[in-house]
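All remarks here apply to the structure that follows.
Here the complex is missing one protein chain, while the rest keep their positions.
Chain naming follows the written order as A and B, and within any one chain the residues start at number 1.
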Amino acid sequence: MNRWSWWLAGVAGALGFAFLYLALIWSPPEQQMGDLVRIMYFHVASAWTALCAFFVTFVAALGLLLRGGERWDVVSACSAEIGLVYTTITLVTGSLWARPIWNTWWTWDPRLTTTLILWFLYAGYLLLRATLTGFERRAKISAAYAIIAFIDVPIIHMSVTWWRSIHPSVVDDSGFHMPPSMAGTLMFGFLSFFLLYLLLLWLRARGAWQKLEILRLGQAVRGLRLREERGR
Amino acid sequence: MTGWRAFLHLLWRDVRIEARRPQFFAASASFGVLLVFVTGIALDAAEHLPAEWVSGVLWLDIFYAATVGVHRHDFKDQEWGGGEGVLLAPVDRSMIFYARWVSVSLFIAASGLVMAAAWFLLLNPPPPAQPGLFAFALGAGALGLGGVATFVAALTAHTRLRDVLTPLLLFPLAIPLFIGVVRLTAYALEPTLGHPRVWVADVLGYIAAMLVVPWLVYEWVMEG
């Protein structure tokens, strides 16, 4: 890690602690949910961060196809992985929130359903990458998939919403209007999560770059050995 | 060769190959009927399933049968040595995609018809009150499924886990289509459920998206 990333890590850590304080202590409890409303800050912030991460994956995939270059591919893949981590956090915290509030671990609420589909979409993306052979091919094919998957997300959300709203719905999640203190906490949480995301993206991309470097060096070593054998 | 003629040529070639060797169709259709039969057992031979459930069962079986069969179209190309030749042909790559799409859709529609017949016999759904809507659901479902399956099969062509990955990628991508055709089929069976227009729009929108987006990226996929 270089000096910049330590600074970034320090700021992200400080913001994280401030966010914990704001979310758990400073912000007011809600009328009906009481203190459980505090789950919302973590849940919603991670959901937004995940969406941002997938958007970055989409943009990087476009960049790869239009401009070319390994960097786009690395960013696309790393962002998808972090997005998947945040989607997992969103799903788990959502479930932990739904249990005390709605008395169930899972409901077929449109947003929940879309999030789970999102999880599968990007888990599929990472598996696709992991099993594709050949560098160039892996970059191009996974970029094509990333573009289709991201464009599909709003269609999925729309269809799931229609599906559930036409049906009688057990849970009414029309939402509640937030006082400024809650909205502020939420925005602060989102910012601190987003900063963390940037840090993770940097870390993860560095690892991916190291891996590429190792592969190149390995090839160089093999080439040298071959030359040596021929020279003999 | 113009794009349109290339499309017809490729499509005709696919259909002819399929007709010359009908074993694959026989195997797929039998597997589809078997799926319907096994679903009947899983549901404890229920006599009267609600329209929503029974249409969900039909489409689950059709989707599953289609994902199991979709790779076969590539093997066929390899067997006949035609795959490489198609790539060398001086036509827009997307024409290859559209021709493959239509031929796969025809195939899915044909085996879907056989499966629907078995479904009527074995699971005993009410006869469709709106046969036109039912036929539309079958046709549009086959077309949309053919499109997404063709695209996903091209993506997974060079992966090591192809058999598992294809359905894993296909089902999440196809959720809007799946919900749409299940709802449409349910309404065709029981019009009191209402709101078919939303689902017609949903299914047509999905097919339109499948028409445009793969066209944009298919060239890269084929190069890869």
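The rule is short, and it goes like this: a residue touches a chain if its C-beta (ideal position, glycine included) is under 8 Å from a C-beta of that chain, and two chains touch if they have at least 3 such contacts.
As a working rule, contacts and distances are computed from a predicted model.
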Legend entry - Choices "(Fe-S)-binding protein", "Sugar ABC transporter permease", "Imidazole glycerol phosphate synthase subunit HisF" or "CcmD family protein" - which one is the UniProt name of the chain not shown: "CcmD family protein"
Inset, instruction - Could you run through the displayed chains and say which ones the absent chain touches? - result: A
Legend entry - Options A:104, A:165 or A:210, residue touching the unrepresented chain: A:210
Inset, instruction - Can you list, in ascending order, the chain A residues touching the missing chain? - result: 16, 20, 24, 34-36, 38-39, 42-43, 46, 85, 88-89, 92-93, 96-97, 99-100, 196, 200, 203-204, 206-207, 210-211, 213-214, 217-218, 220-221, 224, 228, 232
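As a convention for this text, only the chains that are shown with their structure count from here on.
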Legend entry - Centre-of-Cα separation between chain B and chain A, whole angstrom: 31
Legend entry - chain B to chain A touching residues, read off their complex: 151, 155-156, 158-161, 165, 168-169, 171-173, 175-176, 179-180, 183, 194-195, 198-199, 202, 205-206, 209, 213-214, 216-218, 220-221, 223-224
Legend entry - chain A residues touching chain B - in the complex, by the definition given at the top: 65, 117, 120-121, 123-124, 127-128, 131-134, 136-141, 143-145, 147-149, 151-152, 155-156, 158-160, 162-163, 166
